[in-house]
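Only a single protein chain was left out; the remaining protein chains are all shown in position.
The letters A and B name the chains in turn, as written, and every chain counts its residues from 1.
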Amino acid sequence: MQAKTSDRLLGLFLILLGVLFFVSIIPWQAQAADYGWLKPRTLPRILAVVLGLCGLALLIRPPGDARPGRFYWARAMLFAGVLVLGLAAMSWLGFVLVAPPMALLLMWLAHERRPLWLLLGAAGMPAAIWFTVAVLLDRPLP
Amino acid sequence: MPELSVILAGFGDALAPINLLFILFGVALGQFVGAVPGIGPVMATAIAIPFTFGMDPLTGIAFLVGVNKGGLVGGAIPAVLLNTPGTPDAAATALDGYPLAKQGKPLKATKMALFSSITGDTFSDIVLITVSAPMAILALRMGPVEVLGLMLLAFAVIAGLMGQSLVKGVVAIALGLMAAMVGTDPEHGSPRLIFGNYELYDGLPLASVAIGMLAISELLKRLSETRGTVRPAITLPRNQPRADRSVSWAEYWGCRFTMLRGAVIGTILGALPGIGSTAAAFMSYASARQASKEPESFGKGSLHGIAASESANSSVMGANMIPMLTLGIPGSVSAALIISAFMIHGIQPGPFLFSQQGQLVYGLFGAMIIANLINLWVGQLGLRFWVRVVSAPEPFIFASALLMCFVGVALASGGLFGIGVMLVFALLAYVMSAFGISVVVFIIAFFLGPRLEISLSQTLALLNGQPQKLLDYPFALVLMALALVTAVALARRRDTESETR
């Protein structure tokens, strides 16, 4: 993707975001007030307008300084997916059960194959965290 | 000012073996905990408070001060070594610290951070000890309108700092401020943009947003770049020449003006409650770059960049104690936690503190100075330890850091909801950096947003619909004019830069 094209798309997105906030989200999620100088909706509305105007500026004069194509999106989303799944599993099984497989999976995906390091990361580190937080500090782990 | 005998007795108390021991323990704990990704000085102080209940007041408070000061030094370590700052003020240190570490000079980078942090801290402690009374009066004179002017100036300076496109800088500010609008609004106390999540009444959890955007998104990016061969997270060349391992006196002394400027900025902003160390660190960084003869060296591992940021963010803490001790007004969350420790020990900060508890106050001052010396000593040892740790393989370091961020954020914001927010903002930051929108500017706007809105609200109430009343606030007008001039100058310079590029 050309840098200028991506900036134009970003501009379009920001215009839509600004309009969406101004017309729908702010009236829905911020209360109207009948007195006062800085009402709950005042500053959010100003920001929505600013976002929309910036979007317009990007559409007209894209600076072309970013190249999103150079990011490894698929791999980054893979790792993000592991984290999200880990969070979901933690809400169900708790940190102690989820942390070792999560750490193992992350290291495996990052091409670590040496058993010693895998063991250290998947067993040693979670155990150290558990000992510090749950035993020494007496705080609940997630 | 109490009598000399009281002052000396106070300093003497600080030297009691039990106090020295607990300062040492506090500093070591703070440095260690502060260096762990996902946990910062505020968390460390909050966890440490219950342990002080059984202690004498001075011992307990000296311990907390030690934890706090240790945490400030420790916080720079992950920022420099991994580019994963846990707090936004350390993000300014990462701008130059990480490039220097990546060049194979992690020890030099962390040492510069340590030295400038302690220099700034000592400066503001001396200001606190010698002239806290006049500084407190100055802080009182700075009303809502002046604070608003200062906030606008901070925004103007910081906006000129990041990225290449001015429009995208404004986008980052607007998005960050919009995120800051989540929670109850300052004038009417009604919930805003919370989408039915009662956890968001007090706004998005600060730790989740900061750690998600600064640390997790960087870890995701680095993980996505891993290839077949496993590398250490940081390479430490063998038989490195001494010049690359340490900071020479000439290099330190060469940064004296940068550090002095940083310390002055940090001390002034720290004495004003509610503005905080993030603005101080970035204002100092930006002005150091402005003043530099080689501005292009910034962002590529400049020692001046590290010195500017660390001297400023560390000097905020000592200055925070000025309104805290003299007026009982906490300047930051850490200061508020220390006040609550004072109150539990039956000590009320305020006008009588110096006359009624003079010995205790000077004991505390003594403890602060001792803590700085211990910080320097423990820091030297700790840095070597952390540099060694971080030379472990990337996958191990990144996975461990992710686990620690999960736990740290859950502790700070009370559970899984905070982790969820952290992941959402990590993804947002990843997308933003791909499209060239500065994550750091977003974070600064997010942290300053609530104070900006409340100062704006107070200012509008004071003006009462009559703009000409602004003329009653000449100093605020000067600040606002300065903000305007800065913004215009930066926009112009950027225009010419982008045309020549």
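Please note the rule applied: a residue touches a chain if its C-beta (ideal position, glycine included) is under 8 Å from a C-beta of that chain, and two chains touch if they have at least 3 such contacts.
Going forward, contacts and distances are computed from a predicted model.
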{"item": "Protein name (UniProt record) of the chain left out of view, among \"Tripartite tricarboxylate transporter substrate binding protein\", \"Succinate dehydrogenase\", \"O-acetylhomoserine sulfhydrylase\" or \"Response regulator\"", "value": "\"Tripartite tricarboxylate transporter substrate binding protein\""}
{"item": "Hidden-chain contact residue, picked from the options B:Asp13, B:Asp89, B:Asp121 or B:Glu187", "value": "B:Glu187"}
{"item": "Candidate in contact with the missing chain, chosen from B:Val230, B:Leu260 or B:Ala336", "value": "B:Ala336"}
{"item": "On chain B, residues whose C-beta touches the chain left out of the figure", "value": "46, 49-50, 53-54, 139-144, 183-184, 186-191, 198-199, 201-203, 273-274, 323, 327-330, 333, 335-337, 339-340, 343-344, 346, 348-353, 414, 454, 457-458, 461-462, 464"}
{"item": "Sites on chain A contacted by the missing partner chain, in the whole complex", "value": "36, 138-140"}
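Simple rule for what comes next: only the chains that are shown with their structure count from here on.
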{"item": "Distance from the mean Cα position of chain B to that of chain A, given in whole angstrom", "value": "22"}
{"item": "Interface residues, chain B side, partner chain A - complex", "value": "47, 163-165, 167-168, 170-171, 174-175, 177-178, 181, 185-188, 190-195, 216, 220-221, 223-230, 392-396, 398-400, 402-404, 406-407, 410-411, 415-416, 419-420, 423, 426-427, 430, 434-437, 453, 456-457, 460-461, 465, 498"}
{"item": "Complex contact set, residues of chain A against chain B", "value": "6-7, 10, 14, 21, 25-26, 29-31, 33, 36-40, 43-44, 47-48, 50-51, 54, 57-58, 61, 63, 65-66, 68, 71-73, 75-76, 78-80, 83-84, 86-87, 90-91, 95, 99, 102-103, 106-107, 109-114, 117, 120-121, 125-126, 129, 133, 137, 139, 141-142"}
